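Removed: one protein chain of the complex. Kept in place: all other protein chains.
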Amino acid sequence: MRRQNEHVIPPETRATPDLSSGKYLVMWQGPQHPGITGNMSLRLVADGDTVVDCETHVGYLHRGFEKLMERRLWMQNFPLVCRIAVPEPDFNEYCYAAALEELAGVTVPEKAVWLRTLSLEMIRLASFLMWIGGQAGAFGHGTIAQWSVTMRDYVLDLFEELSGGRIYHMYIIPGGVRGDVPDGFLDHVLETMQVIKKNLDDIELVMFHNAVFKMRAVGLGYIPPDWVDKYGITGPNARSAGVARDLRKDLGYLAYPQLDFKLITGGRSDAFERAELRLAEMYQSIDLIRQIVARMPKDGPFRERLPNPLHWKIPAGETYVAAECTRGEYGFYVVSDGGDKPRRVAVRGPSYTHAVSVMERLVRGVNIADVAGLMVSLHTYPPEIER
Amino acid sequence: MNTASFQETLDFAIGRERAAVEFYRELTGKAAFAAQKSALAEFMAMEEGHVAMLTGMKSRGAVNLSPGAAVDLGLARRLAAEEEPTAAMDFQDILVAAIKKEERSGDLYRSLVAAALDPDVKAIFERLEAEESRHKRYFEELYETQVARDN
Partner (left out) sequence: MDIKDFIAPFAVWKRAFEKPFTVKKPIDERPGAPRYRGFHINDADKCVGCGTCEAICMNRAIDLVPVEGRDAKEGDSGLRPRVDYGRCCWCALCVDICPSGSLNMSNEYVWIDSDPDVFRYTPGVEPKPWDGSALGYRRAEGYRLLDGTRVPMPELDHHEAVKSFLELVRGWSREQAEKEADRCVSCGLCIASCPAHMEIPGYIKAVRDGDLETGLRLLYQTNPFPEACGRICTHRCEEACSIGTDGDPVAIRWLKRYIADQVELADYSKALPRKEASSGKRVAIVGAGPGGLSAAYYLALLGHEVTVHEKDEAAGGMLRYGIPEYRLPYPALDKDIGYIESLGVKIERGAPVGEGRSLASLRERFDAVFLSTGLPAAYGLDVPGEKHPRVLDGVAVLAAATRGQVLGLGARVAVVGGGNVAMDAARTALRNGASVDILYRRREEDMPADPDEIREAKAEGARLVEKAIPLEVKDAGGKARFVWNEATMVQKEAGKRPVPEPIPGAIHEEIYDSVISAIGQGPELSYIAEADGVEIRRFKPVVDRDGLATAAGKAPVFAGGDLVNDRKDAISAIADGHRAASAIDRLLSGKGA
């Protein structure tokens, strides 16, 4: 068992094993592998059961969204962007809408600001719930996944009620949102939060007090604080490294400045602590959702009328709008040439850094059996790497 | 019904239709330009058709005309006094003359129905009256759609 303060910092340069020596095993993990978070793969070179080199491979999920968007009207891209990161569609919706609103000089009604914040926190919770199942599963603890995926489905039930869709909500539309909350919805939100909170307590007990999980996760995948800026690490991965960085605080977008919450940071920066930190952020999300429900304006318009979507032209300009997703900084860079379609859209997902550069380095020296657990501990979504 | 009175009744009706043909022929004599002549010729041909139809019925010995009277649009009673159209007659003048003429025929048959003793003759007059109402309706409708479009 590793000691908490025994930090092995993997070498910066790649090993150059002599593959013809017969000493090494080259193996692929993914793209069809439950320990890979989505459609990518790792080409591992193992010395015994220790990984000495890793090469990440993406390209299994390239849908060409950014290019597609250049061929579609501004409004037509609104249903498209949610697909960029499947488990967290709403951050795409928000960033895209906010970027357009900024370029077009549109102010969103107060009610929409709150409803957007609500959606984003709800999806943060749902996404973390899915992640925690994966994290537990990667260490052979399948039961947690059964609970947490159910809890996620309860959140999706709420989304279904609010937006009409479970996975792709398409609720945050440029100009505001697509509808006010239905009758009784806020009560359902509070009831669901109650249920999830209780379940989180159970998860805390059985997962974080599980000897196996502790033994395998503690000390795994240590990220030194100085990597944060070097690699562009954001989100819980950075906060666990002790770097207090959260766009909800730093940018103060949407209703976050009006909400009462503290930044959660760590310092041990290993897989175990990152899991603990995310669990804490799940409790925090529940708390934020309760605050939003309590403080949200009861009525008022929820969308600013925009020009006819078939002819809408946005003044020439460029902007970058970012939001704090579960994994860190999620951003849309949007360029308009004054026409009715984007000239260029580039999407920044945190997984590009976390799942490629950081992963490739962190995995050096790790036991093959821990590769999946390590990868999940970085919380990565390949769909946003290649869009 | 005896054949003699059947023949007599129809001869009378045929006579009326011939008179109508003459009516339009006379107007045509007054007409000054092509549009008038063509409208009058059309209506005259209609009356000639009626003559032929009644003649056919007479020779077959049976009247097959529907007894259902047409809806009365009520124009005839209101249109201006009987004035003979002049050389400058327009479509309105011609239609008014036609409607008035059909109304006179209808009135005549109505009084004949009232006066007829023989029930069979009465039935024929009733049918002829209905037939005239349909002719009148035809012209009234033309008047409504072509002349008094705005009222």
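Observations, loosely collected:
As written, the chains take the letters A and B, and residue 1 is the first residue of each chain.
Definition applied: a contact is a pair of C-beta atoms (placed from the backbone, for glycine too) under 8 Å apart; a residue touches a chain by one contact, two chains touch by 3 or more.
All values reported here derive from a predicted model rather than from experimental measurement.
Although one chain is not drawn, the whole complex shows that of A:Tyr24, A:Trp114 or A:Tyr168 it is A:Tyr168 that touches it. Within the whole complex, the absent chain has one touching residue among A:His33, A:Lys214, A:Lys249 or A:Arg290, and that is A:Lys214.
When you scan A:Asn77, A:Ser269 or A:Ser336 for touch with the missing chain, the hit is A:Asn77. Mapped onto chain A, the interface with the missing chain covers residues 72-73, 75-80, 143, 147, 150, 153, 157, 160-165, 168, 170, 178-180, 182, 202, 205-206, 209-211, 214-215, 301-303, 305-311. Contact between chain B and the unshown chain involves residues 32-35, 37-39, 42, 71, 73-74, 78-81, 88, 90-92, 96, 142, 146-151.
Just so we're on the same page, only the chains that are shown with their structure count from here on.
Chain geometry summary: the mean Cα position of chain A and that of chain B are 90 Å apart.
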